[in-house]
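All protein chains of the complex are present and in place, except for one that has been dropped.
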């Protein structure tokens, strides 16, 4: 499949990785992940070099991964250290090891040239484990192209419709919208005033009208951070009579599995009532419910696209961010293609 | 897919259309249908012009259809009348509207050039809502090419075998058969005498032997009307000692969804005991059961065809009608192809 390779993609929330193999498909390649005894996360090609069985059907033994078919034992480096019936191992008795990088509870994988993998360039979703913040997240597999999720997250005009029964405000249809573009990012500022409470807010007893400022930042390959500041309608955050002052950050990272499927990793972070475990649980469940509304719609969209991939579409003002994100990805794809040709 | 386009295809039984969106795929295109407040049936392209979400996942608002993703509002004409965040709508903010025509409880759609859509040419299945007749019908999706159903309906020799446990008479294997051919129709006359009662007739207490006259009329693109007259064996309808005098009309119309799937719309109309609601219910259920026997066999036939589409087949005398129907469709396809070239 065509996707940027020399990039850090989200491979897992760190909490998903443990002493059992976890199988995922990234950019069309089978990957198995696990933790060694000292907690180091390891990502290997999930295809035994012997007869191509998925190693994820095997078992972890100490720091190593044993193939469940003929028992080949792989060290965390991807090299075979035991095979049945022979002491001398043949050349090529190894699978690919993918660079991983863990930061702030998110684990990133490098599917491209390992020599280019610089951990400093992996995203830092610092809100996820920052002091003063409560956070949770999950991995949601979606049968749609990953860029449909980028479109979705950069154009929040869908809140008032797709999420009207959950997190959307019915009158959030006419925000002030402005965009900032850089070579490797696009950022939207979306200000909506005097919003009615959403169904979910009402369920939580929040009935005041609010002003909401959202900042959506895309960075390649497919990360979208949404910072949401909410205050009482018509008031400033530092106004002593303002009764609402909330910051919510939604972290999003999409990793292509195939051309028409991806993993949607998300985190939800808040800086208020952070010790309220009941609110934490409510927030997690409400987010799962809302993001499944996205999954359902995007999978339907993908099926309609598959019927006629060449069908035209129009763009609205809200699409500026998503379109710019796609331009950045397209430019980087061209650059990778050019770099590959130059190296050949 | 290759199918006639400038034709009226059945889109729904009119009773299926209401104030909620109904999604179907016709000739490979996604279509959504609903009724406006005055009852007018509307058919639109089921693909939002913005991001290609299926409009059928949205909701009817008065006469209009609201996309469930970003809220674009479509008038029955297919034009967008509201979009989020902007007053001026971009060019092309519309989806295709397909001409519909309702007659006698059946709704027909025109998938081709709208300028050529003449309601006068839509089929009139007048039995379905005629005075003196009781009728019912349904839509049965079938995973087989629509012409396999035409073959099936024009060659009723399968009654004594495929339907032997339901509506077929075991001795209905040697009828008199004759055919009338026109440029745009083919009609078969099938007379079978001294038939034993079918399993279903016995269940209803009908144990007399009968003579049955069936007239099967095909018209393009894929309509088959079967008129069935039944009298007591050896008697004429106007013989005062004749104890059976029934007319049953089976209405059939198939609409391709894809090359290997279609919708089978059927109606069953009778002119006897028309107020007998118990008989109506029995007839409906028995027809559903029998037509599911067809569905099961035709889907199996399609799977065998898919294994080797070039495998040869032989024709029997009963196939004359189906073969002529296929010739008519092929000729009209050629004509449409020629007309398209001439227009280019």
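Each chain carries a letter (A and B) given by its place in the written order, and its residues are counted from 1.
Definition applied: contacts are C-beta pairs under 8 Å (C-beta built on N, C-alpha and C of every residue); 3 or more make two chains touch, one makes a residue touch a chain.
Keep in mind it's a predicted model, so treat the numbers as computed, not measured.
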item: Chain not shown: contacting residue from B:72, B:160 or B:325; value: B:160
item: Selected residue (touches chain absent from view) among A:93, A:208 or A:274; value: A:93
item: Of A:62, A:84 or A:114, the residue in touch with the unshown chain; value: A:84
item: Absent chain, residues of chain A that touch it; value: 25, 28-30, 46-47, 49-54, 57, 66-71, 83-86, 90-93
item: Hidden partner chain, residues of chain B it touches; value: 148, 151, 155, 157-158, 160-162, 173-175, 177, 297, 300-301, 303-305, 307-308, 311-319
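Basically, only the chains that are shown with their structure count from here on.
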item: Chain A onto chain B, rotation angle from CA fit, given as a multiple of 5 degrees; value: 120
item: Distance between chain centroids, defined by C-alpha means - chain A, chain B (Å); value: 47
